[in-house]
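Okay, handing you the structure first.
With one protein chain removed, the remaining protein chains of the complex are shown where they sit.
Up next is chain A:
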Amino acid sequence: MPDILVQYEAEIWASIGKTFVMVGVSILAAILLGLPVGTLLFLCRKGQKLENRIVFSILNLLVNIIRSFPFLLLVVFLIPFTRLIIGTAIGTAAATVPLSIIAIAHYSRLVEQSLLDVPKGVMEAAISMGASVKEIIFKFLYVEARSGLVLGLTTSIISFISYSTIMGVVGGGGIGDFAIRYGYQQFKTELMIYMIIIMVILVQLIQFTGTTVSRMIDKR
C-alpha cells in the first residue's frame, strides 16, 4: 500500500465510515419516505386510483422545489430545521437531515416514473378483481415495477454519494470532505486521487449490483 495511505489509514477509514452513515441514512429515507411519496404522486395523478389534484399539486411542487435548489443552498437553508431535529446543525448526524430531504425528493420522482411504466391494463385487472388500494400497490404495482424501482434506487444512491461529498461545509465529514481538506487544501494531490479512485470503485460496485439485481427480477 502507498505510504501516504498507510499514514492516513485511520482517517480514511473514519471518512469512509461517515460517508456510509450519511448515504445509509439517505437510502433509508428514500425507501421509507421517498417510496410512499412517489407512490402517492403516481396514484393522485389524473385518471389514477386516488386521483386528487390538490394532493398531487402540493407534492409535485414540493418535490420540484427541493430538487431545483442548488444542494449547497438547501443545506444552508435547512440549518434551522436541522437544529430543531438533531439539536445541532454541525456534524455527521446533522448532515443526514438535508441529505434525507433531497433523497426523498430524488427517489420519489424516480418511483413515480417507474410506476408510470406499469401498463394501465394491469391496474384495471387488479381493480376488476376487487383489489383494495393497498393490494393494488403491493400485489400489482410494486411487483410489476420492481426492476425500475431497483434501478431508480441505484441511480439515487449514486447521487447521494455525490451529494454527501459536500457535507464538509457543515462538518459532516466523509470521503469527499477528506479529499478536499487533505488532498486539495494541503496540496496532497496524490491523496485526493486515491480518494477519487475509492469513490469510482464504490460507484461501479453499486451500479453493477443494481443493474444485476434489476435484471434478475425482471420477467417482463
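Everything below uses one rule, namely that a contact is a pair of C-beta atoms (placed from the backbone, for glycine too) under 8 Å apart; a residue touches a chain by one contact, two chains touch by 3 or more; residues count from 1.
Simple rule for what comes next: contacts and distances are computed from a predicted model.
Asker: Please identify the absent chain by the protein name in its UniProt record; candidates are "Tryptophan synthase beta chain", "ATP-binding cassette domain-containing protein", "Fe-S cluster assembly ATPase SufC" or "Lactate utilization protein C".
Answerer: "ATP-binding cassette domain-containing protein"
Asker: Hey, which of A:122, A:180 or A:196 is the one touching the hidden chain?
Answerer: Considering all chains, including the one not shown, the answer is A:122.
Asker: Looking beyond the chains shown, say which of A:131, A:180, A:196 or A:213 touches the absent one.
Answerer: Among A:131, A:180, A:196 or A:213, only A:131 touches the chain that is not shown.
Asker: Spell out, residue by residue, where the missing chain touches chain A.
Answerer: Touching the missing chain: residues 119, 121-122, 124-125, 127-132, 135, 139-140, 143-144, 146-147, 217-220.
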